[in-house]
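For this view, one protein chain was removed and the others were kept in their places.
Right, chain A next:
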Amino acid sequence: MDDHTAGLVLDHVEIRQAGQVLVQLNHRVKPGEVLTLMGPSGIGKSTLLSAITGALAPVFELSGRILLNGRDITELPPHQRHTGILFQDPLLFPHMSVGANLAFGLAPGGSRQNRQARVEEVLAEVGLEGYASRDPDTLSGGQRARVALMRMLLSDPQALLLDEPFSGLDASLRTKVRNLVFERAKACDLPVLMVTHDAEDAKAAGGEVITLGV
(Lines give C-alpha, C1' and ligand atoms only; values in the text may rest on other atoms or scores of the structure.)
Protein backbone atom coordinates (compact mmCIF):
# COMPACT_ATOMS: atom_id res chain seq x y z
CA MET A 1 0.00 0.00 0.00
CA ASP A 2 1.58 3.28 -1.04
CA ASP A 3 1.02 6.58 0.67
CA HIS A 4 -1.59 7.78 -1.81
CA THR A 5 -4.12 5.16 -0.98
CA ALA A 6 -3.59 4.82 2.78
CA GLY A 7 -6.59 5.87 4.86
CA LEU A 8 -10.24 6.37 4.02
CA VAL A 9 -10.87 7.70 0.53
CA LEU A 10 -14.29 9.02 -0.49
CA ASP A 11 -13.90 9.17 -4.24
CA HIS A 12 -16.62 11.41 -5.72
CA VAL A 13 -19.13 9.95 -3.31
CA GLU A 14 -22.65 11.20 -3.89
CA ILE A 15 -25.86 10.10 -2.14
CA ARG A 16 -29.20 10.82 -3.73
CA GLN A 17 -32.72 10.39 -2.48
CA ALA A 18 -35.50 10.28 -5.06
CA GLY A 19 -33.14 11.83 -7.62
CA GLN A 20 -32.18 14.74 -5.33
CA VAL A 21 -28.56 15.01 -4.30
CA LEU A 22 -28.30 14.80 -0.52
CA VAL A 23 -24.54 14.71 0.10
CA GLN A 24 -21.49 15.03 -2.07
CA LEU A 25 -17.98 14.51 -0.85
CA ASN A 26 -14.60 13.94 -2.46
CA HIS A 27 -12.01 13.61 0.22
CA ARG A 28 -9.24 11.52 1.70
CA VAL A 29 -8.78 11.03 5.43
CA LYS A 30 -5.19 9.95 6.09
CA PRO A 31 -4.33 7.47 8.85
CA GLY A 32 -4.15 9.22 12.19
CA GLU A 33 -6.13 12.22 10.90
CA VAL A 34 -9.60 13.36 11.86
CA LEU A 35 -12.11 14.81 9.41
CA THR A 36 -15.09 16.50 11.06
CA LEU A 37 -18.40 16.90 9.25
CA MET A 38 -20.74 19.55 10.57
CA GLY A 39 -24.03 21.00 9.40
CA PRO A 40 -27.70 21.20 10.28
CA SER A 41 -29.83 18.13 11.01
CA GLY A 42 -31.23 16.23 8.08
CA ILE A 43 -28.39 17.20 5.80
CA GLY A 44 -27.27 13.60 5.41
CA LYS A 45 -24.23 13.46 7.65
CA SER A 46 -25.27 10.20 9.31
CA THR A 47 -26.48 8.88 5.96
CA LEU A 48 -22.94 9.27 4.68
CA LEU A 49 -21.69 7.20 7.61
CA SER A 50 -24.24 4.45 6.84
CA ALA A 51 -22.97 4.43 3.26
CA ILE A 52 -19.47 3.80 4.57
CA THR A 53 -20.52 1.05 7.02
CA GLY A 54 -22.76 -0.53 4.39
CA ALA A 55 -26.01 0.11 6.23
CA LEU A 56 -27.44 2.56 3.69
CA ALA A 57 -31.23 2.22 3.49
CA PRO A 58 -32.53 1.14 0.07
CA VAL A 59 -34.28 4.51 -0.49
CA PHE A 60 -30.88 6.10 -1.06
CA GLU A 61 -28.69 5.75 -4.14
CA LEU A 62 -24.96 5.85 -3.82
CA SER A 63 -22.46 6.66 -6.56
CA GLY A 64 -18.70 7.03 -6.44
CA ARG A 65 -16.28 4.75 -4.63
CA ILE A 66 -15.31 4.24 -1.03
CA LEU A 67 -11.75 2.96 -0.53
CA LEU A 68 -10.18 1.85 2.69
CA ASN A 69 -6.40 1.49 2.58
CA GLY A 70 -6.59 0.94 -1.14
CA ARG A 71 -9.39 -1.65 -0.88
CA ASP A 72 -12.63 -0.78 -2.66
CA ILE A 73 -15.29 -1.47 -0.03
CA THR A 74 -18.21 0.19 -1.86
CA GLU A 75 -19.93 -3.12 -2.64
CA LEU A 76 -18.68 -5.24 0.24
CA PRO A 77 -21.16 -6.59 2.81
CA PRO A 78 -20.97 -4.58 6.05
CA HIS A 79 -19.22 -7.24 8.09
CA GLN A 80 -16.28 -7.45 5.69
CA ARG A 81 -15.53 -3.71 5.64
CA HIS A 82 -13.63 -3.23 8.89
CA THR A 83 -15.21 0.15 9.51
CA GLY A 84 -15.67 0.62 13.24
CA ILE A 85 -18.49 2.92 14.31
CA LEU A 86 -19.49 4.58 17.57
CA PHE A 87 -22.92 6.14 18.05
CA GLN A 88 -24.25 8.55 20.62
CA ASP A 89 -25.56 5.54 22.55
CA PRO A 90 -22.90 2.98 23.41
CA LEU A 91 -25.21 0.20 22.13
CA LEU A 92 -23.65 -2.50 24.24
CA PHE A 93 -25.59 -5.70 23.64
CA PRO A 94 -27.87 -5.82 26.67
CA HIS A 95 -28.06 -9.62 26.80
CA MET A 96 -24.28 -10.10 27.05
CA SER A 97 -21.96 -9.36 29.95
CA VAL A 98 -19.33 -6.65 29.53
CA GLY A 99 -16.72 -9.33 28.84
CA ALA A 100 -18.96 -11.09 26.31
CA ASN A 101 -19.50 -7.79 24.52
CA LEU A 102 -15.75 -7.35 24.19
CA ALA A 103 -15.21 -10.97 23.14
CA PHE A 104 -17.90 -10.49 20.49
CA GLY A 105 -15.77 -7.70 19.01
CA LEU A 106 -12.48 -9.55 19.30
CA ALA A 107 -11.45 -11.07 15.97
CA PRO A 108 -11.94 -14.87 15.96
CA GLY A 109 -9.16 -17.28 16.79
CA GLY A 110 -7.04 -18.02 19.79
CA SER A 111 -7.76 -20.21 22.77
CA ARG A 112 -10.47 -19.46 25.24
CA GLN A 113 -7.96 -18.45 27.89
CA ASN A 114 -6.10 -16.16 25.50
CA ARG A 115 -9.31 -14.42 24.51
CA GLN A 116 -10.36 -14.06 28.11
CA ALA A 117 -6.95 -12.65 28.99
CA ARG A 118 -7.15 -10.18 26.11
CA VAL A 119 -10.55 -9.01 27.32
CA GLU A 120 -9.27 -8.51 30.88
CA GLU A 121 -6.23 -6.66 29.57
CA VAL A 122 -8.32 -4.27 27.51
CA LEU A 123 -10.63 -3.60 30.46
CA ALA A 124 -7.61 -2.80 32.61
CA GLU A 125 -6.32 -0.38 29.97
CA VAL A 126 -9.41 1.79 30.45
CA GLY A 127 -9.58 1.44 34.21
CA LEU A 128 -12.31 -1.22 34.35
CA GLU A 129 -10.45 -4.15 35.92
CA GLY A 130 -12.72 -6.95 37.00
CA TYR A 131 -15.75 -5.67 35.10
CA ALA A 132 -15.91 -8.62 32.67
CA SER A 133 -18.85 -10.36 34.31
CA ARG A 134 -20.87 -7.19 34.87
CA ASP A 135 -24.24 -6.46 33.28
CA PRO A 136 -23.65 -3.54 30.88
CA ASP A 137 -26.82 -1.85 32.10
CA THR A 138 -25.33 -1.45 35.58
CA LEU A 139 -22.40 0.64 34.26
CA SER A 140 -22.25 4.43 34.32
CA GLY A 141 -22.44 6.40 31.07
CA GLY A 142 -18.70 6.99 30.96
CA GLN A 143 -17.93 3.33 31.66
CA ARG A 144 -20.25 2.20 28.89
CA ALA A 145 -18.66 4.59 26.44
CA ARG A 146 -15.26 3.16 27.28
CA VAL A 147 -16.41 -0.42 26.82
CA ALA A 148 -18.02 0.48 23.49
CA LEU A 149 -14.76 2.06 22.31
CA MET A 150 -12.62 -0.89 23.34
CA ARG A 151 -15.10 -3.39 21.84
CA MET A 152 -14.80 -1.59 18.54
CA LEU A 153 -11.00 -1.39 18.66
CA LEU A 154 -10.74 -5.12 19.45
CA SER A 155 -12.43 -5.90 16.15
CA ASP A 156 -9.38 -4.57 14.33
CA PRO A 157 -11.02 -1.73 12.39
CA GLN A 158 -9.20 0.09 9.61
CA ALA A 159 -11.19 3.29 10.03
CA LEU A 160 -13.16 4.89 12.82
CA LEU A 161 -16.54 6.52 12.24
CA LEU A 162 -18.05 8.66 14.96
CA ASP A 163 -21.77 9.56 14.79
CA GLU A 164 -22.27 12.33 17.40
CA PRO A 165 -20.48 10.04 19.81
CA PHE A 166 -20.17 12.40 22.76
CA SER A 167 -23.53 14.16 22.81
CA GLY A 168 -25.02 11.74 25.33
CA LEU A 169 -22.37 12.50 27.96
CA ASP A 170 -22.35 15.34 30.44
CA ALA A 171 -19.72 18.07 30.19
CA SER A 172 -17.09 16.67 32.54
CA LEU A 173 -17.18 13.15 31.08
CA ARG A 174 -17.36 14.43 27.58
CA THR A 175 -13.83 15.82 27.55
CA LYS A 176 -12.39 12.66 29.10
CA VAL A 177 -14.09 10.25 26.73
CA ARG A 178 -13.34 12.45 23.74
CA ASN A 179 -9.65 12.61 24.59
CA LEU A 180 -9.55 8.85 25.10
CA VAL A 181 -11.16 8.15 21.71
CA PHE A 182 -8.88 10.48 19.77
CA GLU A 183 -5.82 9.29 21.66
CA ARG A 184 -6.62 5.66 20.88
CA ALA A 185 -7.41 6.36 17.24
CA LYS A 186 -4.10 8.17 16.89
CA ALA A 187 -2.23 5.34 18.60
CA CYS A 188 -3.77 2.84 16.16
CA ASP A 189 -3.09 5.20 13.25
CA LEU A 190 -6.74 5.09 12.17
CA PRO A 191 -8.41 7.53 9.81
CA VAL A 192 -11.33 9.08 11.71
CA LEU A 193 -14.50 10.54 10.24
CA MET A 194 -16.63 12.36 12.83
CA VAL A 195 -20.14 13.74 12.46
CA THR A 196 -21.08 16.30 15.11
CA HIS A 197 -23.16 19.34 15.98
CA ASP A 198 -20.73 20.51 18.55
CA ALA A 199 -17.97 23.04 17.77
CA GLU A 200 -16.06 21.85 20.87
CA ASP A 201 -15.84 18.34 19.40
CA ALA A 202 -14.56 19.77 16.14
CA LYS A 203 -11.93 21.84 17.91
CA ALA A 204 -10.77 18.92 20.05
CA ALA A 205 -10.46 16.73 16.97
CA GLY A 206 -7.88 19.13 15.62
CA GLY A 207 -8.33 18.13 11.99
CA GLU A 208 -10.07 19.55 8.99
CA VAL A 209 -13.71 20.61 9.35
CA ILE A 210 -16.18 20.46 6.48
CA THR A 211 -19.56 22.09 6.96
CA LEU A 212 -22.19 20.48 4.74
CA GLY A 213 -25.22 22.23 3.34
CA VAL A 214 -23.78 25.76 3.03
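Definition applied: contacts are C-beta pairs under 8 Å (C-beta built on N, C-alpha and C of every residue); 3 or more make two chains touch, one makes a residue touch a chain; residues count from 1.
As a convention for this text, contacts and distances are computed from a predicted model.
J.: Out of "Glycine--tRNA ligase alpha subunit", "Ubiquinol-cytochrome c reductase iron-sulfur subunit", "ABC transporter permease subunit" or "NADH-quinone oxidoreductase subunit H", which one is the UniProt protein name for the chain not included here?
T.: Its record in UniProt gives the absent chain the protein name "ABC transporter permease subunit".
J.: Among A:L62, A:I85 or A:A205, exactly one should touch the missing chain; which is it?
T.: The single option touching the absent chain is A:I85.
J.: Using the document's definition of touch, tell me which of A:E121, A:D135 or A:D189 contacts the absent chain.
T.: Touching the chain that is not displayed is residue A:D135.
J.: I need the residue numbers on chain A that touch the omitted chain, in ascending order.
T.: Chain A touches the chain not shown through residues 50, 53-55, 57-58, 77-85, 87, 89, 91, 93-95, 104-105, 107, 135-138, 151-152, 155-157, 161.
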